[in-house]
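As you look at this complex, bear in mind that one protein chain is not there, while each of the others sits in place.
Chain lettering (A and B) follows the sequence in which the chains are written, and residue indices restart at 1 in each chain.
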Amino acid sequence: MKDLPQTVFVVDDDDAVRNSLRLLLKSAGLAAEVAASAQEFLSTYDAAQPGCLLLDVHMPGMTGLEMQHQLNVRGAAIPVIFITGHGDIPMAVEAMQHGAFDFLQKPFRDQELLDRVQRALTRDTEYRARLRQTERIRERLASLSPREREVLDLVTQGKANKMVAGDLGVSQRTVEIHRAHVMQKMEAGSLAELVRMMMTIAPPQ
Amino acid sequence: MRDMIAPTPDVLALLEATFDAVVIMDDRGRIQAFNESAEAMFGYRAADAIGRNVSMLMTAIDRLQHDDHLKRYLGGGEARVLGKGRDVWVRHRDGSEFSVFLSVGRIPNSDPPQFVGFLHDTHLRRKALATLDHERQRNRLYLDLAQVMLVATDRNGVVQLVNQRAFRVLKRTNAEIMNRNWADTCVAPDDRAIARAAIRALLQSANDEPQSCEYHVRASDGEDRFITWRGVALHDPDGVARGIMLSGEDITDQRRAESEAHKALERMNSVARLATMGEMAAGISHELNQPLAAIANYSQACSRLLRVPEPDIPEVAAALEQVSVQALRAGEIIRRIRSLVRNEDVRRETQDINDLIREVHTLLASDARVHDGRLALDLSESLPKVKVDGVQIQQVLMNLVHNAFEAQSNEINRAGHPAEAFEVLIATRPTPEGDVEVSVSDLGPGLAGDVEQKIFEPFFTTKATGTGLGLAISRSIIKAHDARLGYRANQPHGACFFFVLPAQQEPHR
Partner (left out) sequence: MVGSKDNGGGANKHDAKPVRTIIVAGQSSQRTREVLRALRGFNNVIWPTSLESALAQTSSAEAGCLVIADDLREERVDDFLLEARELQRNLPIFVITDPDDVAEAVSAMRHGATAVIEIPPSYAVLWEEIARAMQ
């Protein structure tokens, strides 16, 4: 379920490369938007736009790697595929260490590029879906009362209802009722599902 | 004088006074007078000579001729013997033969005719000539011992004198060179104009200054030797130039050695040029990969665009046009690289230094690109032209610019610095003396004090993968252009390498 169409963003200072890429993407049925510099891109980019980014490394003004850094700082998660007229291994390794999705050298075969673009777009879709899911879980979590929240935490730790009752100083029956409400509000079908939800929103280690 | 017929006292006195030998004879050749000088000359006393035939004084050959001449004269024929002086061989009493200069005249109003012969002793002259000849022989010896070639010609370039060395070098004999035109016979065809012009210049020169020139002579076996000549004009006592004398040294082998050394230097230069190109490979491949990528993208896009049922032909056409544009762009870059790498002969041409810089701007800018730096140009307008080998100067610029970007790249903390902080500047400006200064400045760390001394040494490098040759070669190229490659610190930090090229005077016409 795609709310917004995916766009392939192209940032490259060479006119010929930019225009030819736009045409190539178009011929493969992909929507493309181009920018001639990092500044131009950053000034108009909206992180809500789904898609992926084809980014040149060597550009006057802000370089590709610097722009990647800027995106990281902003928390943008758009997958970045670096394209470069001159790449060496140290540069590629640095780009990947800073979170690049892929790294391609010019000139490239069209299928090569399109495969990687497709992979990046899929990654972006999955990521956004996960994001939405996390949002939804948070929303549901926020709808729980404090007591319900407590029950949720203890239950997902693996404690039995009896133990939970003891920890909270309430009756087992009360715990059972809270638990039912939690399952309902969280739209979880089972304890396992509930646990998975909580793991989803937990920060990565 | 004894037994004379008719000479008056004055005549007699005259005859006695004269230094020459005088013999008077009658129309039958009988000696009638024989003066003291004649006595001394021939070894006869007058008394023994008078009455005898004058032929006793002559050699066998002349004897016959004399009778002949006399007969002919008396017969009314042409006066072969009279009025003209000539060298004749005569005979001494002791039988030895020697040469005298004889003039014969008819005694006026003598009838029957009497003849007076004046015999001039050429013995001294001969002695002088012998001495001269001896001198000449000795000089000849010197000429022949000389290690230089000696050639003298007359005004028309016809050879009058050649020494042994010249014969040896030209592998010719006397007969093949003497009295022949020098340029036509001995000079290599391509150089004949030079040789003739040199002779002309010597003959026309107002002073005695020797003049030099160099050209090839051709030996009889076709081998060309390269000779450096010094020539002087030879003047007669009146100051008119009669001919020229050339002294030449065969420097063929020397020149070959020089040319080998030059070729070796050229080879080193092109190795260094290739090394520089290798160091620039990043920039070059980047520069070429752009049009190549565009070509690949456009043509691949065209393939896809044509697969649909109703292709957008104008779009495909526009894309294909771009393909050719990009291909030509790539070709241009390759052409420029090739001309920089090609092993061309050194060719100095008068040109504008700014044009040279602009020619390599694309390549230099691509090197800037891969170093994430910027290249700026500050070129003064209306600079005087310079006479340089364009390719070599461009090589020096590439080396300096590349070094500058490398120096700046080593700055660890790039974050937070504006782009201008990594700018390399190429500047040209006129000096107060009217020459042209070219400088390459960067804002890197600059050179530490002790490094500054060593930086031009061959194989000295601060780079991990440097050859250490770049600056040494650059310096020798600049030196060959009569200039010096210098270093000064840049403000507020960084390095500036510069050189000053002499301005080329425009020829006045």
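Operating definition for what follows: a contact is a pair of C-beta atoms (placed from the backbone, for glycine too) under 8 Å apart; a residue touches a chain by one contact, two chains touch by 3 or more.
Remember, it's a predicted structure, so these values are computed and weren't measured experimentally.
Novice: Where the complex has a chain not shown, which of A:31, A:47, A:96 or A:160 is the residue touching it?
Specialist: That would be A:96, which touches the missing chain.
Novice: Of the residues listed, A:88, A:153 or A:193, which one is in contact with the missing chain?
Specialist: A:88
Novice: Among A:105, A:156 or A:172, single out the residue that touches the unshown chain.
Specialist: A:105
Novice: Quickly run down the residues of chain A that touch the omitted chain.
Specialist: 87-90, 92-93, 96-97, 102-105
Keep in mind that, in the parts below, only the chains that are shown with their structure count from here on.
Novice: Taking each chain's centre as the mean position of its Cα atoms, how many Å separate chain A from chain B?
Specialist: The separation of the two C-alpha centroids amounts to 80 Å.
Novice: Residues of chain B touching chain A in their complex?
Specialist: Contacts found on chain B: 282-283, 285-298, 300-305, 315, 319, 322, 325-326, 329, 369-370, 372, 374, 419.
Novice: Mind listing the chain A positions that touch chain B in their complex?
Specialist: Interface residues on the chain A side: 14, 16-17, 19-21, 23-24, 26-28, 58, 60-61, 63, 83-86, 88, 105-110.
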